[in-house]
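Missing here: one protein chain of the complex. Every other protein chain is in place.
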Amino acid sequence: MSHTAASLRAQFPLLAATPELHYLDSAATAQIHRTVLDAVLHHETTSRANVLRGTYRLAEAADLAYEQARQTAARFLNAGSADEIVFTSGATAALNLVSHAFGATLQPGDRVLISVAEHHSNFVPWQMLRDRCGIELTLIPVSADGRLDLERLADLMGSRCRFIAVTQCSNVTGAWTDVAAIVAAAREAGARVLLDGAQAVQHGPQDVQALGGDFYAFSGHKCFGPGGVGVLWGRAEALTQMPPFLGGGGMIAEVTPEASTWAAPPQRFEAGTPPIAQAVGLAAALEWMMTLDWTVIRAREDALCKRLIEGLARIPSLHLLGPQNGERAPIVSFDIPGLHPHDICQVLDAQSLALRGGHHCAQPLLAAFGVEACTRASIALYNDEADIEALLGGLDCARRELS
Amino acid sequence: MSHTAASLRAQFPLLAATPELHYLDSAATAQIHRTVLDAVLHHETTSRANVLRGTYRLAEAADLAYEQARQTAARFLNAGSADEIVFTSGATAALNLVSHAFGATLQPGDRVLISVAEHHSNFVPWQMLRDRCGIELTLIPVSADGRLDLERLADLMGSRCRFIAVTQCSNVTGAWTDVAAIVAAAREAGARVLLDGAQAVQHGPQDVQALGGDFYAFSGHKCFGPGGVGVLWGRAEALTQMPPFLGGGGMIAEVTPEASTWAAPPQRFEAGTPPIAQAVGLAAALEWMMTLDWTVIRAREDALCKRLIEGLARIPSLHLLGPQNGERAPIVSFDIPGLHPHDICQVLDAQSLALRGGHHCAQPLLAAFGVEACTRASIALYNDEADIEALLGGLDCARRELS
Amino acid sequence: MNDADSLYQDAIKQCARAAHGHGRLENVKGEAKLDNPLCGDRVRMQVALDGGRIAAVAHETKGCLLCRAAASLIGARAAGLDAAAVETLTGELDAMLKGAVAIPAGWPELAMFVPARAYPSRHRCVLLPFRALQAAIGKVGARDTAIPANDHGEAKVVI
Partner (left out) sequence: MNDADSLYQDAIKQCARAAHGHGRLENVKGEAKLDNPLCGDRVRMQVALDGGRIAAVAHETKGCLLCRAAASLIGARAAGLDAAAVETLTGELDAMLKGAVAIPAGWPELAMFVPARAYPSRHRCVLLPFRALQAAIGKVGARDTAIPANDHGEAKVVI
């Protein structure tokens, strides 16, 4: 299979239809692969039924498709079993699920660690848990280049740390977290670890067993799949120990007016009609991703990222938020004093460059960097040199036009 | 526009491709209209971007499509304003949202009323709230034919009733709730009212202002739209008074390590990337529904329902669960002693009749009827006389084959 | 349709109706109640063991024909089996339903469930009484520890 950016780009209908578009906002939403659209359409026109175990053939087909999607997600993550895969409506829903369901097992005074670099979706739920239940919420700080600073990890954990929830990869800086160090410290303390994989999955299949945490969350729309669907992986024993979060159809063993009892995981955590066609579409995206040679793709993503960072370095007074080099994902955020990200992005848009300016749902991190907003370029498998050169040229233009 | 069942059926790709199929399970999931598939495909291939107010044109197109979908949902429900429309992942998510967000404003000892006829999705969340927060949960009983028995409503409400959450239409019996009586009693007591409209919406646009409650929930997949999306309508002042439920991107005003502040509704209740293409698809379904003549359609649905009930009445010992006639939706459940619903549905499937047997996520109601499972036929706008005759013939056959 | 290909062949209906083993034991040694919350299939299975082997078995079964036929077959034929044999049998039956050619050794009657292969949603109807039997044997002698939800037939069911 050809792995040139052009051959990959051709497989994305929106990009194929707009050859002039330099889409550099995949960290917000990746474009959707054609096989996903086909899978959703096929499901809706041949196998649409509710998956609540109807006995007619159409319902059996829907059940099968949905459970096969679960198997696919398990393979994509190298989960121990498909029963460890909970479909949610997205990463945010998955993170809230854990903050509520695991949170219900915590005592006041127990400690939860998150980091300054978290996306609001892995920040606010834990703040809400703190305010609801009286746990202690402690922040892992970041170093000047935005990496999680684990030097004082043991101190931060203290004696009552029960849970550590951190991003695997920052959506602002592209910094990868040293997951192994966190998992080791957590294991020693008997704390569980959740990884927010929202930004990781578009850069290739993951191995949750090798990563070693207890929970892993991601969204379909960030890995070339549909919106409205996400995955929570949870280690079997971790899922089994949690009470349910949402109540409704499909998650119960028995309901009586007095009390209800719960189904086993994963059903316990899938209240209501799940996003069936979206799960099927996500599975198509994941299947496709599993056919790719990620060594080739990541090498190109890295090279483009390097070229971009080099180009940015020539812009006077530009401040790169994040690692200059080394282990980083191709997500590049920067601040040019005096030029507002909104204005920059607006000028870039006129040149068909799609970038996002703002706080990227990471206000605590931006505050740590001393900025309120920044401009972000994020690179995915369909980007190429032309996108990077256009961006560098566009920034020159923005600097001229805005000053 | 032609409103024959055949002309409507032709607009549903799955049904058009399987002319032999008698789909009588629309109460579980309605089939998807072709305009919905077109709208989703069009959105994903021309306007896909995150709706977090990116400033590039693609993101503005996505924003616009999403906010127009909100306008459409507001028109479908005759809401006071589009700001009263919260997109969720489905009815279950909407119901859980209210049970948590409104629930957080309740004191121990406050009373919430639900009914014996609720779907588990409007039953379990309130049980969980009771167990979490010490509210009192009181059940409105049902009469022998499954209607909410409101005779002792004032007694049941007592002096501390703050909330009444009831189904607008039962997913088992088709009984419509006397909403006006409930709203009047609630208003007098200063209690808020939530209507679970999951089963109502496939039978035509609704008027939440005329209904008079404070909240209204439904799912896209039950009104010819995509899965993975639903709507919570809330009266502006009711939404404004509630704290958020899920935390994450998009629902905050400001996040700092110490505390976060919330955006106004509806954003306050839409944490994370919403189901964008699904909302656009749902809007296409609702737009289409708003072009139809519902007087014609409901008259046909009623006639088919009447014919079915008459036919069932000739089956010895068959027990109809629900009203024999009068104000009822075309959802017909029954029990034939000695024949298990699973076996019945299996035999019917061999004749391309798609019906569901089970407890239909309404165990308390079935317990009130003294059965553990029943067989349900649900009729939608694409059904016709042939479907009903096939079902009656199929039941004869099932009785022969199974005994 | 050839009766042997039909899900509701006479063998199943007769076996269900015979309801072998229906009732309760006087001297129950192990008991398990499992259900399928989808449809209300519900099995209470009781066993008494002798030297590790089933000496007596009884059940109360509410459910569809497949479930009742399977329970009745257990009532008629399970005496003499030990825990390992029940586990093997259940595994082989599961495999047969999933498509394996072999009928579980020594249990030719199970061939009546072969047509259920085509209906995955019904497999648990057939398996429920066997899983209840496993669970009941597991209770014998065991301190009264709850079986984890995962091992319950019902717990895996999406309703």
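Worth a mention:
In this document, chain identifiers A, B and C correspond to the written order of the chains, with residue numbering beginning at 1 in each.
Just so we're on the same page, contacts are C-beta pairs under 8 Å (C-beta built on N, C-alpha and C of every residue); 3 or more make two chains touch, one makes a residue touch a chain.
In this text, all values refer to a predicted model and were calculated from it rather than measured experimentally.
Every shown chain touched by the omitted chain in the complete complex is listed here: A, B. Although one chain is not drawn, the whole complex shows that of A:L106, A:I140 or A:V347 it is A:V347 that touches it. Touching the missing chain, out of B:G90, B:G204, B:G250 or B:P330, is residue B:G250. For chain B, the residues touching the absent chain in the complete assembly are 51-55, 59-60, 63-64, 83, 236, 240, 249-250, 252-254, 262-265, 267, 270.
Touching residues on chain A toward the chain that is not drawn are 340-343, 346-347, 357-359, 361, 363, 366, 371-373, 401-403.
Quick note on the criterion: only the chains that are shown with their structure count from here on.
At the far end from chain B, in terms of centres built from Cα atoms, lies C.
Averaged Cα coordinates give chain B a centre that lies 37 Å from the centre of chain C. Averaging Cα coordinates per chain places chain A and chain C 44 Å apart. With centres defined as mean CA coordinates, chain B is found 31 Å away from chain A. Within chain C, contacts with two or more other chains are made by residues 37-38, 119, 122, 159. Multi-chain contact residues of chain B (touching two or more other chains) are listed as 342, 346, 357-358, 361, 363.
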